[in-house]
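Every protein chain but one is kept in place in this view of the complex.
The chains carry the letters A, B and C, assigned in the order they are written, with residues numbered from 1 in each.
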Amino acid sequence: MTLVLRRNDYTLSDEQGQLVDMLRSLFTEQSTIDVVRAAEPLGFDQNLWSTVQDNGLLTISIPESVGGDGGGLVELVLAGIEIGRTAAPVPLIDHVVTMRLLSALKGTGVSIDALDWKAALAGDLIVSLAPISTWELGSQLVPSGAVAKAVVAFKDGAIILMTRETPAAQAQNEGCAPVAWWSPNDEDVLTTTLLEGHEAVDIWELAHREWRIATAASLVGLMAISSEIARGYALDRKAFGVTIAKFQAISHQLADIHMDVVTARNMTIKAAWLTENEPDFRPELAAMAMAHATRAALRSTAKAVHVHGGMGITNEADISLFYRKVSSWSLVGGGIRRDLDDISTAIDHRAQELVVTALTSSNR
Amino acid sequence: MTLVLRRNDYTLSDEQGQLVDMLRSLFTEQSTIDVVRAAEPLGFDQNLWSTVQDNGLLTISIPESVGGDGGGLVELVLAGIEIGRTAAPVPLIDHVVTMRLLSALKGTGVSIDALDWKAALAGDLIVSLAPISTWELGSQLVPSGAVAKAVVAFKDGAIILMTRETPAAQAQNEGCAPVAWWSPNDEDVLTTTLLEGHEAVDIWELAHREWRIATAASLVGLMAISSEIARGYALDRKAFGVTIAKFQAISHQLADIHMDVVTARNMTIKAAWLTENEPDFRPELAAMAMAHATRAALRSTAKAVHVHGGMGITNEADISLFYRKVSSWSLVGGGIRRDLDDISTAIDHRAQELVVTALTSSNR
Amino acid sequence: MDFSQVELTSDQLVFEKEIRELISQNWTPNLAHIAVDHDRMPKSVRMEMSRRGWIHPELAVEAGGAGLGEIELEMITNLFDEYYIPANVSSSLLIPTLEKFGSQWLKDNVLPGIRSGELTTCLGYSEPDNGSDMAAATTRAVQDGDTWVINGQKMWTTWGNESDYVFLLTRTGAVEEKHRTLTMFLVPMNTPGVEATPVWILGGGRTNVTFYTDVVISDNYRIGPVNDGWSVMSEPLATEHGAGVVTEGVSPVNGSMGAGFSRVFQKLVDGAIQWAASRTMPDGRSRLEDPLVRAALAEAMLDLEMCWNAEGELGKPMSAEALAKHADKLADMAAPEGLLDFGVDGSIAAGIIASERQHAPGTAVYGGTTEIYRNNLARRLGLPRPY
Partner (left out) sequence: MDFSQVELTSDQLVFEKEIRELISQNWTPNLAHIAVDHDRMPKSVRMEMSRRGWIHPELAVEAGGAGLGEIELEMITNLFDEYYIPANVSSSLLIPTLEKFGSQWLKDNVLPGIRSGELTTCLGYSEPDNGSDMAAATTRAVQDGDTWVINGQKMWTTWGNESDYVFLLTRTGAVEEKHRTLTMFLVPMNTPGVEATPVWILGGGRTNVTFYTDVVISDNYRIGPVNDGWSVMSEPLATEHGAGVVTEGVSPVNGSMGAGFSRVFQKLVDGAIQWAASRTMPDGRSRLEDPLVRAALAEAMLDLEMCWNAEGELGKPMSAEALAKHADKLADMAAPEGLLDFGVDGSIAAGIIASERQHAPGTAVYGGTTEIYRNNLARRLGLPRPY
């Protein structure tokens, strides 16, 4: 038995810091709360999408070999956090994760003729992923499926590509996310099988992990901004003659929110770095990042609403908008129940380790 | 479809009030914290048991036909709460529930020759129940099994009676409850089959429900006294110049404890009355009372300890004793996981009702 | 102690049948609309109920009721719930207050209509800058001979756009004097200068901001002594909070608000059960057989039973928090469909879950935040007032 130590460095490089600054100012300026409101109910703003395209944000995390800028999952996560902070109505995460998957397929020699690659790379054609495989429902509820013309899914052991002339109709939801039901059996849908076999499973699972991590990042952003809004309100609002932030019943809720934000951010960053650099190490980290971001975002935005008292539940209040987004963004991936199922693979791994330890410890 | 209304009357009758008063003063005087401490680690005090015997408490809830006083489950629950309030080291609940089961068997003509009935009725011979059937473990962990010479269990569709010359050895536990492993395969154990078939299942299940409800009652008592102790400490203790009860972080915990006590008490009383008077109505109420009392007692006593700050975790502090008792008293019945399993039978019942409603509502 | 079923008398069975008919003829239930606490009973139903004395059936016939009892009142509540009709709330709170503090003129001219249910009321307590801290009210009432001139603004005037009267908390002295310079009025909403502007809330409900601009009313509309508004308001407020509920009888013990939220909670659980019953696992078995689904549903049912057993004031915070917790948990259980709005393809009953997730945060603030309830409970436990 030998000790294994790992580094615990969550700091951003200078380049990463600059990327965050750029994204922060871009989304803060362009994705104002008015823009977000105006983009409802569909949850998509074409102008903002054009800005995203024009600023080259769609190729940041795409390999150079297929026309991208060579960045990785970590950069996508940093973008995801900034998108979450303004609830930006653009399908950047779904699109880029899907393009990364398709790039990986291209890398193994799969040809993707059913898709106009150049248009997709530029974002003129939006693509999305169907992160879970609930084919027992007949159709799949697809994030960004109401704005995408191409959806990549996993069915019967194969990675498939579904395309339509126009996006599917949105399935209405409280968060006004552009989710839609897609089915290969739909007569408007053209389906191509891209890859089958073990390699397909591996590539798909990695893409699924990337989707969870990047989506977790967007939830981190939602929580972070909710935390700041609630803090600001608690400092401003007076009751019984004092600022309500002086009440422990309020300030401790704000402390709890902060703990959730920090841990969710750190887990997401760690999962991104390790998935990118050591995909075989602790594959459960992606599901952990998503599960924690989901529950933390659900409870933190609820607390942030509650700290506002009655004002929080009015549609006028910004905080109620962020609250609404959370469940739409998080549940479309199947929810914590499915994440826990994947996390539980770590139980079997650990059970084996413990048996090994028990055996070896007598030989110490 | 016709409306069904039920009464919601939780008040005690005069007789019940008098019983509670009598029990309160008896246990407060006789089962002092010093007595409880001195009875550890076994968790049994012979003097207190003699007092219980002398005061006729063992026959309160036993039918007159078999030598009892004719009271019912509600009276046993009221006794259970008072026992819990002092963590009284006597196996009254396990004994009486088991005697009620044996009485029911007698009522159907089963003869119980393996047991000295008179001695058991008087409490000179302690009997207990093995509330869950975890025979996959080989043995059964039996509450009061370390002080009982006879244990009734359910195995392979039959109600069985196990007897020994001396009680089994205690299995050590943090709460110092007299639990012990019992097995019909043990050479010291004489096993008799009392009843098989459907009737056995029904009688057993009712006894199991009674055990849960009466045990829930004892947890209610534990919580209630913990609540009072914590409240008293919070009023006395000063920090930062004021009584700590002025801090919302403290007072809101005390409020939460109180909510748990009230709901656990009411659920237990309601379950007892309905199990006694309408055993076929909502059979899940027993498991609900036990599950809620368990979780409420676990969290409430933990909060009561925490309100004490560092003092709470010292062995000298009374509150730490009540905290220790909770898991031993509650988990020996199998824990909330098993309760939820029984509660879930109500899902199937409700699913059927909802189908019926859906069908009939169109005929309104 | 008694939890037995109430054997309805033949009169009561007739009563039930009549109400069912009355509702069927005047109302179509909207199954998508489970959280009805911001809607008002439809006027057609109310007028028919009122004509029969059934808005407050427990009152004597002469007093506008029907000389019936607690059981009939509970029957109405349950039937309204069954048909998704909002219950009649605020007016009931005011009857004892008007009887005790109302001017003779109010007793003669307004109270009968409130008793019978012909007239409706709403509550004007909170203000934009004063939510739970009502003693900080700034809406001003200035006496001018036999009349009063009112200026100010109220928040959360639910039903303010469709009520005949507002039970208004006003300031009649220095704000610094807190609860010692408050005065209550029953202001006719059709008085010039009263205006209601909608405020839409999570879940789609409507409440209002109401504006009072140079509203002139007769002194007849005053309730209780000048500057004694705190005493006048405290009883209906306590009743709203669910205080003083007796733990016997046929009414639920968890207070009016707690019981209302528990009824919504029941519908949430029913929706989740219907979702599970209509879904299969990949292996073809019903989701009702999925151990994790069963555990989630069993936990929800357990908490529902817990809420019904919360007494009086405890009912509201406990049911509000249980509702929010299980709206989240059941949405997760039913993910991804749990996020879909009612009526959307694939949502089936899951729309109830999504809608309840939107409704739940409000339940934790209506009638005072859960923090205020815990403060109040702590006081009742003999703990000192928090800082």
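In this text, a residue touches a chain if its C-beta (ideal position, glycine included) is under 8 Å from a C-beta of that chain, and two chains touch if they have at least 3 such contacts.
Just so you know, these numbers come straight off a predicted model, no measurement behind them.
**Q** Quick check: which displayed chains does the absent chain contact?
**A** Every shown chain touched by the left-out chain: A, B, C.
**Q** Among the options B:27, B:154, B:247 or B:273, which residue touches the chain absent from this view?
**A** The one listed residue touching the chain not shown is B:247.
**Q** So which of B:173, B:218 or B:275 would be touching the chain we can't see?
**A** Of the listed residues, the one touching the omitted chain is B:173.
**Q** Just one of B:192, B:277 or B:328 touches the chain that is missing; which is it?
**A** B:328
**Q** Quickly run down the residues of subunit C that touch the omitted chain.
**A** 290-292, 295, 386-387
**Q** For subunit B, which residues lie in contact with the unshown chain of the complex?
**A** Against the missing chain, subunit B presents residues 132, 134-137, 139, 141, 171-175, 177, 179, 181, 238-241, 246-247, 249-250, 294, 298-299, 302, 305-306, 309-316, 320, 323-324, 327-328, 331-338.
**Q** List the subunit A residues touching the unshown chain?
**A** Missing-chain contacts on subunit A: residues 1-13, 16, 74, 231, 234-235, 243, 245-248, 251-252, 254-256, 258-259, 262-263, 266-267, 269-270, 273-274, 277-278, 284-285, 288, 291-292, 340-341, 343-344, 346-348, 350-351, 354-355, 364.
The rule is simple: only the chains that are shown with their structure count from here on.
**Q** Suppose each chain is reduced to the average of its Cα coordinates; what separation in Å results between subunit B and subunit C?
**A** 38
**Q** Just curious, how far off is subunit C from subunit A if you go by their C-alpha centres, in Å?
**A** About 39 Å separates the centre of subunit A from that of subunit C.
**Q** Going by the touch rule set out above, which residues of subunit A reach two or more other chains?
**A** 247, 249
**Q** Scan subunit C for residues touching two or more other chains and write them down.
**A** Counting only residues that touch two or more other chains, subunit C contributes 371, 374, 386-387.
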